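Of the protein chains in this complex, one is absent; all others appear in place.
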Amino acid sequence: MLYWILIAVTVLLSVIAGLVFLKQLRWGLTTTALHDTFNWGLYIQGFFYLSALAGGILVFVSAATLFKIEAVRSLAEIGAAVSLSCLICAAGLLGADLGKPFRALKIVTGKNLASPLTWDFFMLSLCGVLNVIFLTGVIHNGGLVTTIWSILCLIAALAYVMIHTLFFLSRVGAGFRSQPFLGLDTLAQSLWGGMALVNLIALATGMKESNLAGILLILTILALIPITGSYIASLTSTGSEVDRKIIFLDTFILLILIVTQIIGPRNTFLPALASVLILVAVFMEKSHVMRQYQMNPTVPFPYSQFDEKPAYKPTAAEWMLVLGGLAACVWLSSGIIYLKTLMAGG
Amino acid sequence: MRHAMVIDLSRCVGCGTCTVACRAEHGTPAGVSYNKVKKYEVGKYPTAKIKFLPILCMHCQDPACLKVCPTGATYKREDGIVLIDHDKCIGCRACVVACPYESRQFLWDIRNYYPGHVPTPYEVLKQKDFEKGTVVKCNFCLQRLEEGQLPACVVACPAQARYFGDLDDPESEVSRLIADYRGTPFREELGTQPSIYYVKG
Partner (left out) sequence: MLKRFIDYARRFKGLESNQKAFKPSPYKWKQVDPKEKGKRQVLYGLCRACMQGDCATLVYLEDGIIVKTEGNPEAPPNYGSLCPRGKSELMGLYNPYRVKTPMVRANPEKGLDVDPMWKEVTWDEALDLVVERLKNVREKDPRGLVLCEGWGQRDTILRQPFGQAFGTPNEIGSHGALCTVHYPSGLVHAGYPVAIVDLEYCQYHITLGRSLGPNFATAPGTRKFARAIERGMKLVVVDPRSSYEASKGEWIPIRPGSDLAFLLGMAHVMLFEVQRYDVWFLKNRTNAPYLIGPDGDYCRDQKTGKPLMWEAIEDTAKPFDAEFEDIALTGTHTVNGVECRAGFDVVCDEFSKYTPEWAEGICTVPARTIRRIAKEFVEHARIGSTIEIDGFTFPFRPVSLNTERNVTNRRGGTYADLTGKIINMLVGNIEVPGGCLSCSFRGPIMGPDEDGTVKPAYEAVPRPFKYPPDHIGLAEFYPHQHTAPHIAIKSILDPEKYYLDYLIEAYISVGGNPIKMNAQPHAYVEGFKKIPFVVSVALHMDEPAILSDVLLPEHSALERFRVAAFYPQHQSIDDEVNGLKMIQLREPVPRLFNTKHADDIFTELAERLGILCGEGGLYDHLNNNIDWVDKTDGLNMNGEYKLDINRKYTLKEIVDRQIRGWPYSGGKGLKDLKEKGYIAHWKPRKEFYNYYYFPDDKTRHPFYFLGLKKVGDELRANLLEHNISFPGVDDMDYVFDLYRPVPHWVETPEFRAPEGFDLWAINWKTPYYSSDAGNVAGNPWLAELYSKDPYEAVICLNPVTAQRKNIKDGDMVIIESRYGKIEGRVRVSELFHPDAVGISGNYGLGTLQSNPLNRIGPNFNTLLSLDEKTFDGVSGGQDSAPRVKLYKKEVRK
């Protein structure tokens, strides 16, 4: 029953998002709060978020497949479905951000291999295809195909996750937190978020034997270190700041996971709570990245002395569209799983 | 042949004629400026001065915008001019984010200058060339260059602070000015190799 309510609610949210998107098609991006000095906002944030989760899950799936960890085999299958829907929704959000969404396929003909977006497009597409292949069940038996699939999957997923560090490269000089932490941070957030989602699935589907709280604990530390590092780095340079709220949240998650380890792995509430918080933390981090890169005028001081500080507060329409996109992941995953069982059954 | 501009900062008085001349030449919609003048203060009272930095598309030889453009909409001509093929632009704004000079603008909307009124006949005529959802920028007044005229901002500047010419020709006015006054591009350290040089800053 609860399941069907969830599906109904998410479908409703997505329908609303669809309507918002239709309105946006008519009026363009003026329905958003984006403007000349704040070019990328909630849509790109949502895109980064969902694609990061998808990437994290894919790393889990391909690792489990590569190392033939049978215990998590069914979890991996659901993971692949979730990953695929995340990718589809991420692409949808990216499309929603385009001034000319119907021209999106021009990326294929553009063939500009210097563009991160081109690589992003190809790697995401590749991941999508690999997901579909996985879901058809041909990667079941191990052997050379499985190995190649796993390796390809790892490469593609890690590649696009890392490509997402390139988009704001030109703004790094403008004072964003120092470059050494950016790559690690992006990677860690992706693995962390992906694993949290996998953990939630495991808990929700009753696959408690594969308690992943231990891995989450490790990944939490992996995520906390670079963001704390960037915070320390930001203290030494002006014009940048790291949202300390995120560090506090990350630390809080770490504490929960430590407590989980102490009181015993049988507890499900704490790992579930930690996982939800991790998903929130990753979303916040993506928002933070968007703002950090665009918080100062492009042209440096003193030339921009009288430029207004870029400000951005997403409109309700943007929130609705992004929420709809996130919600779509839920019913889309369910749909894919349903299809898969249908196919398997047939 | 490489088109280039030299801006004499000691001459610029920050009046904004270049901004309006550019607007008049291209008929850009409200809120869109290809050609801007940054005003800033240096020094403290009583020796404070106001300074000006005119910025436009720098027509970089190694343009950050071109690199990030996924569709190849942004391209560079043999003569150094960086252009946008608006039919190819998907409006992803990666170039806007990448440009270190604020030289690109996304057309969120095609706005009129008299809000609340029907567009003026001038705007109706001129705005045919603009497509909402794409990115626009200075084209070095290519349409004028093709007719043998200098860019609109160069002609209009009342302080005669702008010079236009061929950077490949060491005898051209721009080359000589750059050599004589050690002209440098803005944010040269970024390595984008702009075609706009500043002298006497």
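Which chain is which? They are A and B, in the order written, and residues in each are numbered from 1.
In this text, a contact is a pair of C-beta atoms (placed from the backbone, for glycine too) under 8 Å apart; a residue touches a chain by one contact, two chains touch by 3 or more.
Source: prediction; values computed, not measured.
Check B:41, B:62, B:168 or B:188 against the missing chain and you find that the one touching it is B:41. Considering the full assembly, B:161 is the residue among B:64, B:136 or B:161 that touches the omitted chain. Contacts to the hidden chain, counted on subunit B, fall at residues 10-11, 13-17, 19-21, 23-25, 27, 30-31, 33, 39, 41, 43-51, 111, 113-126, 152, 155-161.
Convention: only the chains that are shown with their structure count from here on.
Measuring from the averaged C-alpha position of subunit A to that of subunit B gives a distance of 37 Å.
Per the touch definition, subunit B reaches subunit A in the complex via residues 31, 38-42, 53, 55, 64, 66-73, 88-94, 96-102, 105-109, 132-135, 187, 190.
Every residue of subunit A that touches subunit B in the complex is listed here, in rising order: 27-30, 34-36, 39-40, 97-101, 103-104, 106-107, 109-112, 114-118, 121, 167-171, 173, 293-294, 297-300, 302-307.
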